[in-house]
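A single protein chain has been removed from this complex, and every other one stays in its place.
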Amino acid sequence: MSASMEAQVRRDLFDQMVLIRTYEEAVLREYHADKKPAFDIGAGLIPGEMHLSAGQEPVAAGVCAHLTTDDAVTATHRPHHFAIAHGVDLQAMTAEIFGRVDGLGKGRGGHMHLFDPATHFSCSGIIAEGYPPAAGQALAFKRRGTDRVAVAVTGEGAANQGAFHETLNLAALWKLPVVFIVEDNDWGISVPRSASTSVADNAARAASYGMPGVRVEDNAVEAVYAAAGEAVERARNGGGPSLIEVHTLRLWGHFEGDAQGYRADLEGVPGKDPIPTYEAVLLEQGVIDDAAVAASRKNASEVVEAAIAFAKASAEPDPATVLDHVFA
Amino acid sequence: MSASMEAQVRRDLFDQMVLIRTYEEAVLREYHADKKPAFDIGAGLIPGEMHLSAGQEPVAAGVCAHLTTDDAVTATHRPHHFAIAHGVDLQAMTAEIFGRVDGLGKGRGGHMHLFDPATHFSCSGIIAEGYPPAAGQALAFKRRGTDRVAVAVTGEGAANQGAFHETLNLAALWKLPVVFIVEDNDWGISVPRSASTSVADNAARAASYGMPGVRVEDNAVEAVYAAAGEAVERARNGGGPSLIEVHTLRLWGHFEGDAQGYRADLEGVPGKDPIPTYEAVLLEQGVIDDAAVAASRKNASEVVEAAIAFAKASAEPDPATVLDHVFA
Amino acid sequence: MTTTTEQPTRRLNTAKAMVEAIAAEMERDENVFVLGEDVGAYGGIFSSTTGLLDRFGPDRVLDTPISETGFIGAAIGAATEGLRPIVELMFVDFFGVCMDQIYNHMAKIHFESGGNVTVPMVLMTAVGGGYSDGAQHSQCLWGTFAHLPGMKVVVPSNPADAAGLMTAAIRDDNPVVFMFHKGIQGLPWMAKNRRSVGPVPTGDHVVEIGKAATPRPGSDVTVVTLSLSVHHALDVAEELAGDGIDAEVIDLRSIVPMDTEAIIESVTRTGHLVIVDEDYQSFGLSGEIAARIAEHDPTILKAPISRVAVPDVPIPYARPLEYAALPTPARIKAAILQQTGR
Partner (left out) sequence: MTTTTEQPTRRLNTAKAMVEAIAAEMERDENVFVLGEDVGAYGGIFSSTTGLLDRFGPDRVLDTPISETGFIGAAIGAATEGLRPIVELMFVDFFGVCMDQIYNHMAKIHFESGGNVTVPMVLMTAVGGGYSDGAQHSQCLWGTFAHLPGMKVVVPSNPADAAGLMTAAIRDDNPVVFMFHKGIQGLPWMAKNRRSVGPVPTGDHVVEIGKAATPRPGSDVTVVTLSLSVHHALDVAEELAGDGIDAEVIDLRSIVPMDTEAIIESVTRTGHLVIVDEDYQSFGLSGEIAARIAEHDPTILKAPISRVAVPDVPIPYARPLEYAALPTPARIKAAILQQTGR
């Protein structure tokens, strides 16, 4: 498949993954910068829980390559990769993560609550509860006669939550234009999928709803791209929802500060990083060269650092405004 | 299969179904007796919503034939057939339905809230929410090293509720001794299964949890008996949970007072009554004769009328005790 | 913004008044649509949607699976995209299967987005007991919703308010929880409160959310209440008027926002407060009313307040027990008599 894929698409996938990783590394740096020597979750320029998506770039890059900002994406507590790949304004997003007035939510939301009407992006910190609203966005798109689609993301741990089941049934029943993504990174915090999920494969659960389900192995970005292409196309053409599970990788801890003492597979993890792997393939196949890699990184770095600088320069919210925005 | 079945088992199934139907007819009579001429749901000796199980006798009879009162059954808002088949004391149950002090819940519970510790029977008026506690009962049975099983019942409409999914996954994951029953009577109040369920068959959903699933067609009591026998056996032997969906029949309205204006299939319904059908088969095959049928009905009638008389003779709760039993 | 009483009226029961208001808004705005369990052919278990399917078709009146998290969540997503869903939770008692969508999403998205996303929707739900439906089908629970910020909570007591508040709720850009009592719907299969049928203004009839009504002014004691209990309070007040007790009855109509001023103004005049609340007594509406007075000026109370609420017991099934728990006219009367020293 990769042979037949347009080189530009492959370069874009790579650039997207690099951008995401660069972003997560920068957030990681800023998050920990002023939490030393003793880690304090509530301290520093970026406080609160921080769930980073390093290792899961192939999912967001492969899926969002098929979307425009007219399409909707609802992400999870681990939302950055999808927000970036879907084109959420990086500066406003970063300002939100820093809790500033120029943030997407004027500092009210934070890293698990990023809402961007311009790109129909949202997320939720509650497991699987982003699925039902995504079905509703799809319903709105369908009622209006558009070919827009909604993408809903969740983890493999979340696939055992009731909302998952209810939404898949509803979307299939009403033939809604949704693509359901399950990011299987093998872990739900400290619980391995074998201790949470009675079957090996969530894609197989799609059959329970009469919708197509595929599982993409090996965190393979181009396979994600292909599967998502089909599913998005189906949704746009009135063919209803699909489920795609991607076997991906949690490169870092569940959240920052997670020592991962429970994780037996820890040693092998760095070797599975999808970015160097993909880079090597593209280099070998001559799709990119070293200069392109360097340019990709440099561009990503500039964009990301600009966003961080923007966030830092933005004002903190005025405590006197604490009661604002409860009601419209 | 029926040929090889013991005649006594077949007679017992028939008697059980007759007993249930006789009970439901008596409740129907008592429920409406003093709601004339104008139906008032809150009036009369039996007030409140009343969900009767006529037509669904094959499910309860076929399943509970394999249980002892050491096993647990959690039923739904439509619980009488399972309570009776499981051996709940008919007098205490009836007194509860009449809201009397000798009732299972001393009048606190009512027809949707029948709790009988002696037979580990319970039910809930909330859709699918009887499933999780059943898993917990099974967990308790398993931890104690017994071979007792828990049976959890729900309707086909309820199978689209999140609790259904969560419990099936949990039970399969922990290999709990549960048998999950779905009573598919084609309707969830006024909503046909085609408007609620994205697939034709809930038994097929068992595959999502790696558990065996079977669908019994035609409301066939002996097929239910056979399927339940296998499933109960598997659970007792440590083989984990199973799902059985029975295509059954809602002979009457969703609840009493339901005119069923929405129901297109209404005309054909009486002809599908499973009791005359089964009676004809057993008569034809010489398993029972007219005298046995008459005896079955007479016995049922005596038992049921005694229960109703008991209930009516029991005192109403004293309003001064309203605050009792909130805490142990 | 509130009812102009000069408008011509027609007599409707509360259910019909709600349906008419919904239908009018559906005519006016194609973004308005209805979804929920049995809202289609059945017309709503408590008749809140009767006839809408015939009038507007299955694209705008959607029967759903029994998946409250799924379809209420879907309503939320649709609202964030500019539709204006009216979604029914059949009994408020079922909130526990879907509360995350309601309070963590419907009620918070606007805030978390810094005001950039609006969630214009109505969550309508039936409340109340009195017909032996037991502990899982008889609750009011408005206190539970009102405690959690980000949603308005509207609780009408009569047909005109039901219509006017429904219209206001649909037009509101915020999520509004609309709680209607089964006992005032005017259902053909339930004992009817005589005031479940009443005049409803025709034309554009809007009742502002947040303003209490005073269906009976009085000078001796203030009875603050809402929903079905308004009628019990009025009945008792009328009866006691014959004995020379002049009770004022305040119908809150909404509790988020709550018309604190109306309460304080009245209690300042009467010095005596009876709160009648069909929800559980503790940690709910009656407490909040007491706190707002105590924050304002406890000395306006000439006597300890009286609470006539469900005494922290699940609603019992048996009629004698249920009626011992409910705020009955007898209990209201006793409280008023106690307040007035009779």
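All chains are identified by letter, namely A, B and C, in their written order; residue positions are counted from 1 within each chain.
One rule holds in what follows: a contact is a pair of C-beta atoms (placed from the backbone, for glycine too) under 8 Å apart; a residue touches a chain by one contact, two chains touch by 3 or more.
Everything numeric here is computed off the predicted structure, so don't read it as measured data.
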| item | value |
| --- | --- |
| Selected from C:Gln101, C:Thr125, C:Ser196 or C:Thr270 as touching the chain missing from the view | C:Gln101 |
| Touch criterion as defined above, residue of A:Arg21, A:His66 or A:Arg100 at the omitted chain | A:Arg100 |
| Contact partner of the left-out chain, one of A:Asp70, A:Glu217 or A:Glu316 | A:Glu316 |
| Touching the absent chain when the full complex is considered, from A:Val18, A:Met93 or A:Met112 | A:Met112 |
| Hidden partner chain, residues of chain B it touches | 72, 74, 103-110, 113, 115-117, 120, 122, 124, 126, 129, 131-141, 143, 150, 162-163, 166-167, 169-170, 173, 324-328 |
| Contacts of chain A with the absent chain, listed as residue ranges | 39-43, 47-49, 96, 99-100, 105, 107-113, 124-129, 157-158, 160-163, 188-191, 195-197, 257, 261-262, 316-323, 326 |
| Touch residues of chain C, complete complex, unshown partner | 69, 93-104, 107-108, 111-112, 134-136, 143-144, 146-150, 255-256, 258, 273, 279-280, 282-291, 293-299, 301, 304-307, 312-314, 316-317 |
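Everything that follows uses one rule, which is that only the chains that are shown with their structure count from here on.
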| item | value |
| --- | --- |
| From chain C, the most remote chain by mean C-alpha position | A |
| Centre-of-Cα separation between chain C and chain A, whole angstrom | 41 |
| Contacts with two or more other chains, residues of chain C listed in rising order | 64-65, 67, 69-70, 97 |
| Multi-partner residues of chain B (at least 2 other chains) | 160-163, 195-197 |
